[in-house]
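First the structure, then my questions, so here it is.
Missing here is one protein chain; the remaining ones are kept as they sit in the complex.
Read from first to last, the chains carry the letters A, B and C; within each, the first residue is number 1.
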Amino acid sequence: MKTKIEFTHVPIVMPPQSFASHEIGAALEFAGLVRELEDGNKIPGLHYEAHEPMARKELEKIFQELGVKHPCEEIYFSHRLGFVPVGEASLFIRINAKHRQAALALMAELIDRLKQDVPIWKVSQTC
Amino acid sequence: MKTKIEFTHVPIVMPPQSFASHEIGAALEFAGLVRELEDGNKIPGLHYEAHEPMARKELEKIFQELGVKHPCEEIYFSHRLGFVPVGEASLFIRINAKHRQAALALMAELIDRLKQDVPIWKVSQTC
Amino acid sequence: MKITILTFAQTRTQLGFGGKVFDCEANETPREIFRRVAPQFDPGKTIRVAVDQEYADWDKPIGNASEIALIPPVSGG
Partner (left out) sequence: MKITILTFAQTRTQLGFGGKVFDCEANETPREIFRRVAPQFDPGKTIRVAVDQEYADWDKPIGNASEIALIPPVSGG
């Protein structure tokens, strides 16, 4: 499984798709966008921070673990840090796989694990 | 829920994203690609055909039904018909939702239902 | 009355046409119509029938429908 992790302080730009093989049947992309209402309050955006080297290590562990359960060919993961305005993407994940079931299951579990174990924090404006 | 269904005989071109509201937190896109091996045999591509007016009706029914279980804001559905070469997309689905769980669940169930009930067929070259 | 019969994928090969208009009666069922117009054709358990673009019962009269379609197992995506 080919994996790539990026952290960026500027808007996430999705790299163009280039399929590693003709056996990829499912290309799944997820973008997580900052919503205008945070706990019922209108916000201009969110600040994100990370323990970046540890986040990379945790992500690699999660990729390996989930890749065994849900075999996929490629994972591209990008998280924005710093201020992210409402309507822009804080997170972008692309998963390419032979079969859609593996791609969908890996995507769902990866985002769950991200929100449990990967040292990234959103900090609201007032902090 | 805003929905759009397209059938096209030329390569699928994803329309640019434009988020209907600042409350969309999850943008999920799935592309189904034609794989080189079909039942173990190398193929140049697949032919797709549909009972198009019935397929639209079935899809609208499925959207409404799944949208109740998994509230989402927008579904864009495009299926290519005619010959689709290996490596190109036969199917493209975009789902925008407030929350990722609804988008992921709707995507998974929509594709399952598509493959059960929507009158679209892939016909291998030898037919 | 007239009914349009549509076929897809392997049913088009089996019946030898994609779409064709036949005479029929409102009290005929899809199964009866196909027995009459394509006696060699057996829908078996896997081929569904759609009447006016909705999945329908093989053994329910078609009423004032204008289209019957044979729906072999679908394989979109």
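Simple rule for what comes next: a contact is a pair of C-beta atoms (placed from the backbone, for glycine too) under 8 Å apart; a residue touches a chain by one contact, two chains touch by 3 or more.
Here the structure is a predicted model, which means the values were calculated and not measured.
Peer 1: Thinking of the complex as a whole, which visible chains are touched by the chain that is not shown?
Peer 2: In the entire complex, chains touched by the missing one are A.
Peer 1: Which candidate, A:12, A:26, A:66 or A:91, sits in contact with the chain we can't see?
Peer 2: A:91
Peer 1: Please identify, in ascending order, the residues of subunit A that touch the omitted chain?
Peer 2: So the residues of subunit A touching the unseen chain are 32, 48-51, 53-55, 57, 79, 90-91, 111, 114-123, 127.
Quick note on the criterion: only the chains that are shown with their structure count from here on.
Peer 1: Could you give the separation in Å between the centres of subunit B and subunit C, each centre being the mean of its C-alpha atoms?
Peer 2: 26
Peer 1: Hey, what residues on subunit C touch two or more of the other chains?
Peer 2: As it turns out, subunit C has residues touching two or more other chains at 77.
Peer 1: Would you pick out the residues of subunit A that each touch at least 2 other chains?
Peer 2: 100
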